[in-house]
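Here is the structure we will look at, set down as structure tokens.
A protein chain is absent from this complex, but the other protein chains hold their places.
Coming up: subunit A.
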Amino acid sequence: MKRIVILGGGVAGTLTANYLVPKIRGEIRDGNVEVTLITDRPYQVYEPGFLYLIFNRLGEAELKRDIRELLDPAVNIVIDRATKIEAENNRVVTENGVYDYDYLVIATGARVVPEEIPGLKEGGHWFYNFEGAVRLREALAKFTGGKVVVSVMGVPHKCPVAPMEVSFILHDFLKRRNLRDKSEILYTYPINKIFTMDPVVEMIQPMFDERGIQYKTFFNPLEVDAKNKKIITLEGEEESYDLLIAIPPHRGAKVVEDSGLGDKGGWVPTDRYTLKVEGYENMYALGDATNLPVSKAGSVAHFQAEVVAENLAAEIEGIEPTAMFNGKAFCFIETGWEEATYIWFDYYTPPQPVMPSKFVHFVKMAYNKAYWLTARGLL
């Protein structure tokens, strides 16, 4: 019997399983193949929803689903924390067991490491995990005016456009609460422009200017002085704040690092087309876990899952795997409380944002509800 182990229960792992199983259902039914998904938590979180949770527009219950509800019933679900991938022995060790595999899919995502910026945990907020988002929601609800700094403290990070989105929505949130004229918004970015992609910069920067959202580039925080509410940068600058919304540094999963499979950032070296882990014929990696020069975003994981599922099914059937990932990504960009644009791009096509509109925003709001159909492999 062939064993396929998928490590990770986020969008990448779940979708890979749900796309794969229907392709090889007969083999599973006949006992020739077993698909096991290992995840360290019994539920999945719709992380893009954090952007709405902090402004109290979506609640916790809407952002969580039991993993069993999302996965095809033919998938074995193991709720356990993986501690080591023993690539040389083809097995995954968890806190409570050992799982041999013929094929492994690494879908372990990214994690935030606010501790890499001294003082950030004490002095800052973020919306890149549940705990942080809930805490930021409270801080925003109590905010009575002052200087808000939205600071990107490391690249890469999950959802590259989210820092711009949070700045735009914050602008409207403060306006709606009659606090905008008592407040400043400052957005900071580590490189010499406000975003990595020029076409996006060309659209967004004038929109920041129109709204009075200030920005600073080449801004790399070294530490946060929580007591005096200041950010100190590597470039020798200091910036004061009343509310700090940080995008903390990110790293790959601990299990990847502990298994010696990651690069310096803990990201898995992955072939940009085949999605095989470099140097391993029986291992695929996708989603935020990889070192690929593509956005760490759910849509990328979605498009990659289609490729990995197709290739795994081919390998099971004894066919040469030929599906290739072309770098495709799709991102909505909220540009206010009720307007949004979107970009799509791939390895060969640069992004071209469209004019922001209410329509695109409402499509995004609808997608926030419909996401669970995506996770089930239906949309």
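Going forward, a contact is a pair of C-beta atoms (placed from the backbone, for glycine too) under 8 Å apart; a residue touches a chain by one contact, two chains touch by 3 or more; residues count from 1.
Convention: contacts and distances are computed from a predicted model.
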Hey, which one's the missing chain according to UniProt: "Oligopeptide ABC transporter, permease protein", "Putative redox protein, regulator of disulfide bond formation", "UGSC-like domain-containing protein" or "Pyruvate ferredoxin oxidoreductase beta subunit"? "Putative redox protein, regulator of disulfide bond formation"
For the chain left out of this view, which of A:Asp100, A:Glu122, A:Glu138 or A:Glu235 touches it? A:Glu235
Considering the whole complex, which of A:Ile79, A:Val113, A:Ala139 or A:Val155 touches the chain not shown? A:Val155
Of A:Thr108, A:Ser167, A:Ser183 or A:Asn220, the one touching the omitted chain in the full complex: A:Asn220
Hidden partner chain, touching residue among A:Pro22, A:Gly279, A:Pro293 or A:Pro350: A:Pro293
Residues of subunit A touching the missing chain are 154-155, 190-192, 196, 218, 220, 222, 234-236, 264, 293
